[in-house]
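Here is chain A:
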Amino acid sequence: MTVLVAISVAVMLIAAIMAVALRNWLAAVAALSVVSLALSFLFALLRAPDVALAEAAVGAGLSGVLLALTLRRIGLWGGREKKGEKE
Partner candidate 1 sequence: MSQSLPAIIYPVAIPLMGAFLLPIGARRMAELAGLFGRIVVLLSFSTSLALAVSIWTAGPAVSAMGGFAAPLGIVFYADRLAMLFLLALNVAVFLFWPRGQGAKGGPCTLMLALLAGGSGLILSGDLFNIFVFYEITAVASYGLAASGRTHAGFAAALRFLILGSVGSSLMLIGIALIYARTGTLNLADLSRIAPHALTGPVGLAAFILLLAGLGVKAELVPLNTWVPEVYGAAPARVSALLAGVVSKLAMVVALRFVVQVFPGDGAHTVLLVAGILGVLAGELAAWRAGSLMETFSYSSIAQLGMVALAFSISGAAGIAAGIALALHHAVVKPAFFMLAARWRGPVGGLAGAVKDSPLAVWLFVILSLSIIGIPPFPGFWAKFLFLKAAFAAPSAGVWIAVFVMLAGTVVEAAYLFRAVLVFFADGERGGSTPRFAFAQLAPALGLGAVLLAAMVFIAPLGASISGMADEASNAAAMAARVLDRGE
Partner candidate 2 sequence: MTGTLLYGGAIGLVIIGLYAIVARRHLMRNIFGLAVMESGVNLLLASVGYRPGGHAPILVAGAAPGPLVDPIPQALVLTAIVIGFGVLALALALVVRVRQAYGTLDNRAVARRLRAENGEARS
């Protein structure tokens, strides 16, 4: 139990850092979905199936899609965040 928790927390934190740090927008959105998935797995470990299902469906599924759609809508789909100055 503890081992599983440790692994998923590690995955979650690394994905979170990547979501914040990655300059490629799509990769960042993917990292966010990974955070949600790891979180959903953690909820399952915490004996909260309802919450795990909700987190998977809403967190990983819909918000991932929504973020991707927004990226496309504002034209950052393929783009990367430039260092320092505004893009």
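Candidates were picked such that all candidates are chains of the complex that A comes from, given by their letters.
As a working rule, contacts are C-beta pairs under 8 Å (C-beta built on N, C-alpha and C of every residue); 3 or more make two chains touch, one makes a residue touch a chain; residues count from 1.
For clarity, every value in this text was computed on a predicted model and none was experimentally measured.
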{"item": "Touching candidate - 1 or 2 - for chain A as found in this complex", "value": "2"}
{"item": "In the complex, chain A residues that touch candidate 2", "value": "1-2, 5-6, 9, 12-13, 16-17, 19-20, 25, 28, 32, 35-36, 39, 42-43, 46-51, 54-55, 58-59, 62-63, 66-67, 70-71, 73-76, 81, 86-87"}
